[in-house]
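I have placed the structure first, in the form of structure tokens, so that the comments after it can refer back to it.
All protein chains but one are shown at their positions in the complex.
Going in written order, the chains are labelled A, B and C, and every chain counts its residues from 1.
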Amino acid sequence: MDELPIQSGDDVVRVRQRVRVVAADRGLSLVDQTKLVTAASELARNALVHGGGGTARIEVVTSAVGRTGIRIGFSDDGPGIADVDLALTDGWTTGGGLGLGLSGARRLVDEFELASKPGHGTSVVVIKWSR
Amino acid sequence: MDELPIQSGDDVVRVRQRVRVVAADRGLSLVDQTKLVTAASELARNALVHGGGGTARIEVVTSAVGRTGIRIGFSDDGPGIADVDLALTDGWTTGGGLGLGLSGARRLVDEFELASKPGHGTSVVVIKWSR
Amino acid sequence: MERVPILKLGRTLFVSIQIDLQDESVMRLQEDLAGELAATGATGVIIDITAVEIVDSFIGRMLTMIGSISRMFDAETVLVGMRPAVAITLTELGLSLRGVRTALNAEKGLKLLSGRA
Partner (left out) sequence: MERVPILKLGRTLFVSIQIDLQDESVMRLQEDLAGELAATGATGVIIDITAVEIVDSFIGRMLTMIGSISRMFDAETVLVGMRPAVAITLTELGLSLRGVRTALNAEKGLKLLSGRA
């Protein structure tokens, strides 16, 4: 398992690179690698920009039916998200973004879990299974 | 902290000028200064035109991670906004405007908060962080 | 309210915006330009915004409208000297100034105008 800090734009790039290496290593197709890295980029940026910094944990997991997958958990101690459903709406943003980060990332992965409590930070876990 | 009245077109210009000075003073890049001043111009005009006049409070703030930012709060005692989501939609206007003031201003800043109750005025707070 | 002066040179109207534009001033400029176009039969308008530090949605809309109005008088408007930071900000604001021609500076703007039939 890899744990990477997300405290700067450079860190976001490092998370992308690390996810790419792990995903390629586990035999994800080029398209699936690209989707996972893109989702990771969105979520790492959110942890940095909205969460004031956080961490990314990348690990290889095995499903109940024996499939290999990459699981990435992002967490931060930022202000949290008051209305999670709203935050997952395409185009919804509290800042200058496009509001496609969360909703788009969810479409790019196989599993997506967002947990957040206002005042207690945000955690997002995604999994992409190899086919 | 600066508090400026918004009661005339001249006042809107003064808000712009003051925001420019503070932003330049705090080392915001030229592009970021321009974005913040433009957002302030939109919101000051809204307070004047839609809110019947109000005030702008400009202050320098520091984020949890130590970044410097400019925070501007606009408030008025006008009729308020019944449907805030609608008002934040690109192109939506009740007047002859382009309907890009609120939505555009939100894109130009890093943080944007709009609070309004019909009959109780409107308050918009924006922050632009220095990079 | 300060007023933006309009200069006539040959068949072209020159406007150089040197003040911090308040809404009234822009509206007044629009009216003054329409008046001049009607009175003089000028075929071109050059608006120099080199000194303009911000263009918000109101000012942007007025500039676009000046373009449309001048076309009604069979004249063309060219906006010159837009600062890079202003262009970036306008784009993020969501305004495109569609329908207004642009040029780097007054000289190039004039060339653009004389290039038309």
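What we mean here is this: a contact is a pair of C-beta atoms (placed from the backbone, for glycine too) under 8 Å apart; a residue touches a chain by one contact, two chains touch by 3 or more.
What you are looking at is a predicted structure, and each value in this text was computed from that prediction instead of being measured.
**Q** Consider the whole complex, including the chain that is not shown, and state which of C:4, C:65, C:82 or C:113 touches that chain.
**A** C:82
**Q** List the residues of chain A that touch the chain left out of this view.
**A** Where chain A meets the chain not shown: residues 9-10, 12-13, 16-17, 20, 30-31, 33-35, 37-38, 41-42, 45, 90, 97-98, 100-101, 103-105, 107-108.
**Q** Which positions on chain C touch the chain that was left off?
**A** 82-85, 87-88, 90-92, 96-97, 101-104, 108
Keep in mind that, in the parts below, only the chains that are shown with their structure count from here on.
**Q** Once the contact rule is applied, which chains count as partners of both chain B and chain C?
**A** Per touch definition, common to chain B and chain C: zero chains.
**Q** So chain A and chain B are the same sequence; what rotation in degrees superposes their CA atoms, nearest 5?
**A** Copies differ by a rotation of 70 degrees.
**Q** How many angstrom between the C-alpha centroids of chain C and chain B?
**A** Between these chains, centre-to-centre, one finds 26 Å.
**Q** With centres defined as the mean C-alpha position, give me the chain A-chain C separation in Å.
**A** For chain A versus chain C, the centre distance works out to 47 Å.
**Q** Which integer distance in Å separates the CA centroid of chain A from that of chain B?
**A** That gives a centre separation of 32 Å.
**Q** Among the residues of chain B, which are close enough to touch at least two other chains?
**A** As it turns out, chain B has residues touching two or more other chains at 107-108.
**Q** Could you check chain C for residues that touch two or more other chains and list them?
**A** Those would be 92.
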